[in-house]
Structures are given as structure tokens and as C-alpha cells.
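Left out: one protein chain. Kept in place: all the others.
For reference, chains read A and B in written order, and residue numbers begin at 1 within each chain.
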Amino acid sequence: MSGSKRQEKGMTLIVKTITRLTVGLILLYGIYILLHGHVSPGGGFAGGVIIALSFIHIMLAYGKETAFSKLSKAKASLLESLGAILFIAIGILGFTGGYFFFNFFTDKGEAFRLFSAGIIPLCNIAISMKVGAGLFTIFVILVLLKFKTGGKDPRQGS
Amino acid sequence: MILYILLILMIIGAIAAVQMKDLLSSIVTVGAVGLALSLAFLVLKAPDLAITQLVVEILCLIILIRATLKKDLPFSTTGRRFFNTLVAVVFVIVFLALGYFSLKDLPVFGHPIMEVGAFYVEQGLIETGATNLVASVILDFRAYDTLGEATILFTAVIGVMAIMRRIGRKKVGEEIKESDEWE
Partner (left out) sequence: MYLYFLCLILFIVGIYCILRKRNLIKIIIGIIIAEYAVNLFFALAGYRIDGRAPIYSQDQAIANMVDPLPQALVLTAIVIGLAVTAMMVAIAIRIYEKYGTFDITKIRKLHG
């Protein structure tokens, strides 16, 4: 990999230009998939994975410093914890109506609209935050080891 | 008909992935099998599964390729190869026979028994207000499943962090920058 050389971080100029043009569209598509999860195919899982893929795209093309300036460790940790707490809080708020995960909105709204279906869009947002931050964290941990020990370990001589 | 073509393609791809000598080619072939699976979901009228399988396949491929970078090794020729092959083949034959007899008792393809699903189809829009029935099932009727899934994902993140930590493995003369530490 070209990440071992200090003067050129990331990949070539072509990859960087294409990344700069497309990464915003990928992030926007993920947000669309996640917000429309209750009226069309998609949902929290797919939207969260697409959002994580947009940050992974930046990291593969530009190197880790640029990606960490967009989404640092503290932000990723905060997002994941916030998603988990939001999901649990929605479940506990259901006790006002009788049981766990009760759909506590009395007015479900008109069908086929964006603001409808009670707690389902809120749950989608919580799950996408959790899935996106968690998968980005897994990828970063798996990649950072390569930056530190890749090729330097004498036992790895192939 | 197109389902038969996709399934045979998936089986050929899986056999190629298992038998290929090069690890990187094998992983790319698994990616092709996953994309065929995504198409099969689309034919089976499951668009949610198709989207999720597509993006998960891409991420899975990236993670697997990271595991094999510059670590391509030839296959081993040591060990009890004959005994191992014999056990595998006997198990495969027994499993195929048992599976054939048990699959005969399933309902015919295309006519499912929808005892629970009929309730979701009829009452889904009235009770939850969501027009996507899969979303209404996983986030309203069966939200406990999603809670367990979120717990498993959280456990996986913590597990990868614990496996990949650097404590006790620092070599002589190696420096660790604070910005590299994610633990």
C-alpha cells in the first residue's frame, strides 16, 4: 500500500478527485434511505451502513488524518452511545401506554407521508446512528493496526 | 426460471471460491456470490433485503481484503489429508440424504403457510401507520429482535477493540503516538 510513504497520503489524484465529487452524494443517499425507511424500501440498517461507507470512502482515498478530522473518536463514540440511549429511551417511553416499545403516538399521521408511523422513523434514526458509528469504529480499528505494524514485524517475513 | 439460473451461478461461484488457490481471488469470488444473492432477493420480492445485502457485502469485502493484504500464503500439504477428506465427504453425503427427506415435508414453493404473516399484512397499516411492512414488523411488532441485534453489534465493537488492543505487545524501540490509540 502507498500509505507507508510519508509524503503521499492516500491514493492517486484521480481517486481523490472522484471521491471529492461523489462522497457527498453517497452521504445524502444514505440519509434519504434512512429517513424514508417506513414508506419505501430501506431502513435504519441499510442507511447506517451507507453512511459508514461514505466515511470509509474518505479514509481509503485520503488517509486517516482527513477522515478523523471529519469524524473523530470522540464524535463516533458519542454517536454510538447516543443511538443506543435514544433507542432504549423510546422503548421505555412506551410504558406510558402500557408496555415496552408501545407506539405511543395517538395520531399516526397520514399514510405515505414522511411524518407518519409514530415511533418508527425515530427508531430508524437511532439504529442508523448506532450501526454507522459502530461499523466505522470496527473498520478503523482493523485498519490502524496495519499502519503501525505492517511489514515491520520480523516474524511476518514472507 | 431466473431463480434457478441465479442459484446455479451462486453454487458455481461458491465452489470456485472454496477451491481457488489464491486467497484474494477467492474473496472476490465470494463478493460475486453475495451480489448474486442480492439479485435473488430482488427477484423474491424483498427489496429491503436486496439493499441491505448489497451494502453489507461491500463492507464485508473491504474487511476481508484487509485481512489478506500481503499475507498470501501457499496451501499446506502436511497433516492427515486423506482422513480429513473422508470425514468431510461422509458428512456431506449423510447431510444431503437427511436434508432431502426432510425437505419433502415442507410446503410447496410459492404457497407459504402465513399464520402470523397474514395478521401483519392485514393489521400493519392500521396499527402502526407505516406502509413498509418489514419496517413495521422489525420496529413495532418485534422490536425486541432489533434490541438484541443492537446489543450484538455493540458487543462486536467492544470485542474487536479488546482483541486489537496494544497493551503488552510493545516491541523494543517502538513509539506509540497518542493519536493512533483508539482504546
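Observations on the structure shown:
Throughout what follows, a contact is a pair of C-beta atoms (placed from the backbone, for glycine too) under 8 Å apart; a residue touches a chain by one contact, two chains touch by 3 or more.
Keep in mind the model is a prediction, meaning the values are calculated, not measured.
Interface residues of chain B with the unshown chain, by the touch rule above, are 3-4, 7-8, 10-11, 14-15, 17-18, 23, 26-27, 30, 33-34, 37, 40-41, 44-49, 52-53, 56, 59-60, 63-64, 66-68, 71, 73, 75-76, 78-79, 84-85, 87-88, 91-92, 95-96, 99-100, 103-104, 106, 108-112, 114, 116-117, 120-122, 124-125, 131-134, 137-138, 142, 145-146, 148-149, 152-153, 155-156, 159-160, 163-164. Residue-level contact of chain A with the missing chain is found at 40-41, 43, 45, 49, 111-112, 131, 135, 138, 141-142, 145, 149, 153, 155-156.
Simple rule for what comes next: only the chains that are shown with their structure count from here on.
Of all the residues in chain A, the ones that touch chain B in their complex are 1, 33, 37-46, 49-50, 52-53, 56, 60, 68, 73, 80, 84, 87-88, 91, 100-101, 103, 108-109, 111-112, 116-120, 123-124, 127, 130-131, 134-135, 137-148, 150-151, 156, 158.
Every residue of chain B that touches chain A in the complex is listed here, in rising order: 47-48, 50-52, 55-56, 58-59, 62-63, 66-67, 69-73, 125, 127-132, 134-136, 138-140, 143-144, 146-147, 150, 153-154, 156-157, 160-161, 164, 166, 176, 179-180, 182.
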